[in-house]
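The complex appears here without one of its protein chains, the remainder shown in place.
This part shows chain A:
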Amino acid sequence: MPDLLIELFSEEIPARMQTRAAEDLKKLVTNGLVEAGLTYGSAAAFSTPRRLTLAVGDMLAASPRTVEERKGPKADAPEKAIEGFLRGAGLTRDQLEERDTPKGKILFAKIEKPGRAASEIVAEVLEQSIRNFPWPKSMRWGSGSLRWVRPLHSILCIMSAEDGAEVVALDVDGITSGDETRGHRFLAPEAIKVTSFEDYAAKLKRAFVVLSAEERAETIWNDAINIAFANGLEVVEDTGLLAEVAGLVEYPVVLMGQIADDFLGLPPEVLQTSMKEHQKFFSVRNPKTGQIERFITVANRTTADNGATILAGNEKVLSARLADAKFFWENDLRTATSNEGMSAWVKSLENVTFHNKLGTQAELIERMALLSADLAPMVGADADEAARAARLAKADLSSEMVYEFPELQGLMGSYYAKAAGESDAVAAAAKEHYAPLGPSDDVPTAAVSVAVALAEKIDKLTGFWAIDEKPTGSKDPFALRRAALGVIRILVENDISLRMDRFIDAQLVRNKGQSNGDLKTDLIRDLVEEIAEHGVFGAAFKTVKERLAEGEYNDAFKELGEQVPDKSVDLLGFLHDRLKVYLRDQGVRHDIIDACIAMEGNDDLTLLVKRARALSETLSTDDGENLIQGFKRANNILTQAEAADGVEYSYGADIKFAEVDEEKALFAALDKAEAAIAPAMAAQDFITAMSAMAALRGPIDAFFDAVQVNSDNGTVRRNRLNLLSRIRTTCSSVADLTRIDG
């Protein structure tokens, strides 16, 4: 069975696309082959900056012959219908077979497809694969219309067997296939003729091309750590950079260079970012001091001077880059430690729009500061310090370093705040208030950082809610889902119990005040104060409204009163949705979360999570699972009876009407459970409450086994319904069990 070798040779493919492209080539070609009946033994794909390669082993030399039977029209069908069928089948009338069926005489065609030579199929499949290749971005070149990631120069396509190799002939927009490739652009540019994959890989190796990206990455990493180790240093690991660099070279040569002494005093993050982003250098640090002292660059070739020229050039470029960074760093430090200090930066943010409906960055910072102060006592932070931290947390957006390296935002602010003599907590908040950025990013734990990080996210959410820019479907341009998950994780992972409602309301009001010019500043301030006072929006709004003079109650204020409650509920719902995703990832079922969300106090997300986890744990026990059945049975009977009787059976069950032991036992069990549950719930000890609830399972099951609720005796029946009501009330004080599935 022959082997197939394909290589698509082009101008330099972007590093980030290579691995995926090799996999896509494998998938497209092998799927095409299999679909055409060509099965194969093995397939492997490779990529370098200039080539995608696919090696298929043990492929059938031809596709098998196939026979397909096709059912046609009735034998006496109109001529037209029969003609159509014949055309479709590619047969003549005398080749059809008539068969008697229950529906009459029907025509059948037997279509035989002879097997096809593999070369024919490969040519078709490859051409289709090239034309339909799923590049993330593709282009045309010259006068052609073919699209490829960069100009495609040649196609190598051969089938090889023991008796030799043959070129699979194809022509894609003037590019004809052959059996030649080229080696390294500079070290071995000549054409190379190949006869098989083994021959190809070996010849490429001699021509300074390492075909496998993994092998290149491995070489780079091993050489890098060895050269660093030999100098008593270690390479800062960066797998993303390693993969990228492996995609920039066909023949990696690792070189270690010096960082001029002038720059060693820069923060390590600055060195690392500058070297990585601009130069794709690895950072090399001194394990004793943690300082970054050298760099590793990866050249694409060997040279007669062992890379001396290349290294000197790279060192020079780096010096120019770092001179820029140092210039920014020193200028920034000068500003931060000047009399005006970082507030000069905040002031210049007055000219930077955050969003055209939500004001400038400076206004955003002010809102964030107010909310940080509001939240501070709830998270154990000092209100003034939290507000101070919030006012400085984004100051570095005006710094030169962050303008140059946006990814250093926050971190630079923290350095500058320290230099400016701010407290450690304020400095840390600058760095940490953006966190968590991703689901695996750490959440801040220091109180001031927590207050500012929460404020940052709640302000963002309420701001975009205020102006109706909620995420829809896959569109979430302001990363609000991430912000919501951030709020959840900060609260839950720090075990902070906090009723969100009033903070959401207050911040909605502040953002509404920002986005609607008809709302006066002092009115907004009053309203926010009243919300803090009353804890609820409705009463606060009423109080402020009553204080207003005639005519001050304008449309904008009226609208505010109507909108805030709805938006607040909607935003809490959004947080709950995110919470469901968060908990589902931790194995808590959707319906369990729903059962807990339905309870009072669901704006305390930490409490909600505790309740859900406790319920989830309880329901995973045998008692818990069966309790649900008992509860549902009780609830169903009760609901039906209430509907039929038009009354609510809510109290008055009396043990003196109990007829059997099981009934009496249930009374006793409920007494016991209620006594245990109420204080446990008050102490937010859900585990205790729920295990007390689960203990009802036995008595409830026994009750239903022994007793017919709908007794002929009206008094007994009523008493039993009222007893069921106690089950409902008791269980429902823990969670809304009607929402549990099953």
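The criterion applied here is as follows: a residue touches a chain if its C-beta (ideal position, glycine included) is under 8 Å from a C-beta of that chain, and two chains touch if they have at least 3 such contacts; residues count from 1.
The rule is short, and it goes like this: contacts and distances are computed from a predicted model.
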Next item on the list: Just go with whichever of "LPXTG cell wall anchor domain-containing protein", "Osmoprotectant transport system permease protein", "Glycine--tRNA ligase alpha subunit" or "Cellulose synthase operon protein YhjQ" UniProt uses as the name of the absent chain.
Entry: "Glycine--tRNA ligase alpha subunit"
Check: Where the complex has a chain not shown, which of A:Ala224, A:Met256 or A:Ala299 is the residue touching it?
Finding: A:Ala299
Check: Of the residues listed, A:Met1, A:Ala61, A:Ala81 or A:Met139, which one is in contact with the missing chain?
Finding: A:Met139
Next item on the list: Looking beyond the chains shown, say which of A:Val34, A:Ala202 or A:Val352 touches the absent one.
Entry: A:Val352
Next item on the list: Among A:Ala62, A:Val317 or A:Met378, single out the residue that touches the unshown chain.
Entry: A:Val317
Next item on the list: Tell me where the left-out chain touches chain A, residue by residue.
Entry: 11-12, 14-16, 49, 137-143, 145, 149-151, 153, 186, 248-249, 279, 281, 297, 299-301, 303-305, 309-314, 316-318, 320, 323-324, 327, 351-353, 356
